[in-house]
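What you see is part of a larger complex, with each chain still in position.
The chains carry the letters A, B and C, assigned in the order they are written, with residues numbered from 1 in each.
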Amino acid sequence: MTVDHAPPDISAKSGAATLAAPVGPALEPVVPAASRGGRLRSVPRWLRRTVGPLVLLALWQVLSSTGVLSPDTLASPGTVARAGADLIGDGTLPSAMAISLQRVAVGLLIGGAAGITLALLSGLSRLGEDLIDATVQMLRTVPWVGLIPLFIIWLGIGEAPKVALIALGVAFHLYLNVYAGIRGVDAQLVEAGQALGLGRWGLVRHVVLPGALPGAMTGLRYSLATAWLALVFGESINADAGIGFLMNQAREFFRTDVIVVCLVVYAFLGLLADAVVRTLERLLLQWRPTFTGQ
Amino acid sequence: ADTKTSGSVTLNVGDQKGGSEAILKAAGELDHLDYKIKWSTFTSGPPLLEAVNAKAVDIGAVGNTPPVFAAGADSKIKVVAASHGSSAGEAILVPEDSPLKQPSDLRGRSVAVAQGSSAHYQLLATLKKVGLGIGDVRLSYLQPADALAAFNRGKVDAWAVWDPYTSQVLGSKKGRVLATGEGVVNGLGFQVAAPAALGDPAKAKAVGDYLQRLNRAQDWVFKHPEAWAKVWSKETGLPYSVALDSVKRSNGTRVTVAVDDAAIASEQQIADTFAGLKLIPRRFSFKDYVDTRFNGSLPASTTAPRSYGKASS
Amino acid sequence: MATDLHGPVTTMATATPDAVRVEGLTRSFDGRAVIDGLELTLRSGEFTALLGRSGCGKSTLLRVLAGLDREIEGTVLVPKRRAVAFQAPRLMPWKRVWRNVLLGLPGKPQRAVAESALEEVGLGHRSGAWPKTLSGGEAQRASLARALVREPDLLLLDEPFGALDALTRIKAQQLVAELWQRRGCAVLLVTHDVDEALLLADRVLVMRDGVIAHDTPVGLDRPRTVGAPGFAGLRSRLLTELGVEQPAAPSL
């Protein structure tokens, strides 16, 4: 009603504009999505995602059987599969995985808790940030290998240093992404949360943490990978089982086939971690209508 | 892995795959212990010594260079026993078709070696023997697994390495020996204990017993090379033929000897060589890191190793 | 118009307690004072409309009153129980609509509470939707429902009906009026619609140059209609305050 007393000064008559453009613009159709690429879209996602790894596998096989990749360079998939089957058959690989899995689980738990707590402390309060962030940024670059002697001195040679290495890697990775996630939360939403009467903890729970979730998911991806990678170092200290130990030992005794089996296992773990995080994302981030490529 | 027996004393033993535990078990020397043994497995000598220094391990077996470096860093270690084996396994290898015929041909060539390993010293000593200095060759510091790849691909001209790697390369006919360590290196291996363990009478007693058992087990190994090679190959994943080769070339030839002045002197020489290269920060006396109480009636460290005859060449 | 300031208002202030007291409020962005020595008193139970040019600082004032902006100078006194409907809906995208409505309510309110609030704004059927799938008007209504379930002492509404069609708008206005009457809270409504201000409010403020430049009580009887005597006068007065030139002969 604010305009009715002063309408815009449109002095031309209704048809004036039309006369100025007697020929209309060329029209183009808006093509429905269903009519293009429909067949490809109907293939389920997880199946389409296996294409890349399968292509890689095929390439490996082809290069091996044509002799471009000599067995010295890299054993053929067949050889590796056989070595893998042997390792599974005699129980080495399953028991190694079982033991490593335990260490990874404990390390993930401890490191995850530590990383998220630190990220919360420094993400939520300026004081926390001043004290924690620079310290963590400083410590996270310190290489594991150099820490092992110190860890042996501090934590002995039992499970503690192995788990500590895993936890350390996990904690730093989660910290970095969760902290960045928290600092990336839209200030307007935080304000809205405050205005709705959320307390400090309510804000964290209902606004900051969900807002940091996408970042935390990326952190989780890293953490899952890092946890297994840390085993390579962790299981060089007084271990006689585990995937990291297997790898170290194979290196020690030139079992190239076993090394490649371990690498394949790691690759598989990578795929698994990806699947886990993707599932979590589907569940937890379904509210997020974001850009999904074209 | 705990070896369970009666007794309240627990000996923490640092071990490597296919090391002391396997030998003792194969030789049946783990029965009727009046102390417990707690085994810890390490991938190589240096981390094992780190654990000894940290008192996490009471005793463990290592080669002839790690104790020198550990002592150089003033770690809390005591060398308590030694064994002398053939140095035929410590070799400078060259590819089959290499033009190199003798060590002096190494001048200007690239040689792969693991830093700080016994082969590192062997290379230095060999070069010195033929009148070459460290600057006359191009050193490529590579861990064995990486060196093998480089060696097979011809990225390095020679490779200084030890058994069982030597046997493995020779067995695969990819390389030949340019020079062995015989007459160049001392061929010693050591048992290194934590001083704290030695200070505890009960533990010290257990250590004494443990060393004797090892001594007996070593005898068993010499007499049963095939049986031991089988165990060893199973433990480590080495092919049996490589394991047997290696047993006959070096592993089975070891005799337990006293940590005597000769042994100390030869180790001191290693120490001084590396100190000269500034790889050890200080000059020190290796003697200070030796405890001779377990020498007993053991033969001198210069005692010739055992031999399986021509197979050991 | 400066004479209007606090004129008839101060006499009433003795009768009812204050819900908001602002003295010498200044808020600057990058050195530009958007609010500049503003004085304002809102009485509890009073329905106030705030008009002003786009960018004159209305939302900034509301954020200060909501206690969200503390980079200020001056004295600001507000009740503890406040509710805000922001100009943009600001729904948490990770919570379904009904959870957004319940967010921050004390106790463990049931979904039914949210459902009924959403039903009132005509959003019952979208209560389980994700906020990003709402239409503009739906989001605005959800945000309004979220403010109204809070039963506040001070209700701050920043253009809450801007994206609503005629019918939906009337219903939403009724809802606000009902809450106001039931709870007797102070309401500060930012709007660009002069008629809306005159139909709903006890008092209309016009903000300009960082201060309340015009402050007039609306002495019309309720229920009000656009045609009521005095309405047209107030309206043309306010439009002039807002800078709109009036044609000599108004409609019809």
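Keep this in mind: a contact is a pair of C-beta atoms (placed from the backbone, for glycine too) under 8 Å apart; a residue touches a chain by one contact, two chains touch by 3 or more.
These numbers come from a predicted model, not from an experiment.
S.K.: How is the whole complex made up, in copies of each labelled chain?
M.R.: The complex described by this file is made up as A x2, B x1, C x2.
The rule is simple: only the chains that are shown with their structure count from here on.
S.K.: What is the identifier of the chain with the smallest separation between its Cα mean and the overall Cα mean?
M.R.: That would be chain A.
S.K.: Suppose each chain is reduced to the average of its Cα coordinates; what separation in Å results between chain B and chain C?
M.R.: So the centroids are 85 Å from each other.
S.K.: When you check chain B against every other chain, which residues touch at least two of them?
M.R.: Within chain B, no residue touches at least two other chains.
S.K.: Check each residue of chain C and list the ones that touch at least two other chains.
M.R.: Residues of chain C touching two or more partner chains: there are none.
S.K.: Quick one: in the complex, what on chain B touches chain A?
M.R.: 1, 14, 17, 39-44, 47, 50-51, 53-54, 56-57, 143-145, 148, 152-153, 164-165, 168, 236-238
S.K.: Would you mind writing out the residues of chain A in touch with chain C in their complex?
M.R.: So the residues of chain A in touch with chain C come to 1-2, 4-6, 188-189, 191-198, 202, 206-207, 210-211, 213, 285-289.
S.K.: Chain B touches which residues of chain A in the complex?
M.R.: 72, 148-149, 152-153, 156-157, 236-240, 245, 248-255, 258-259
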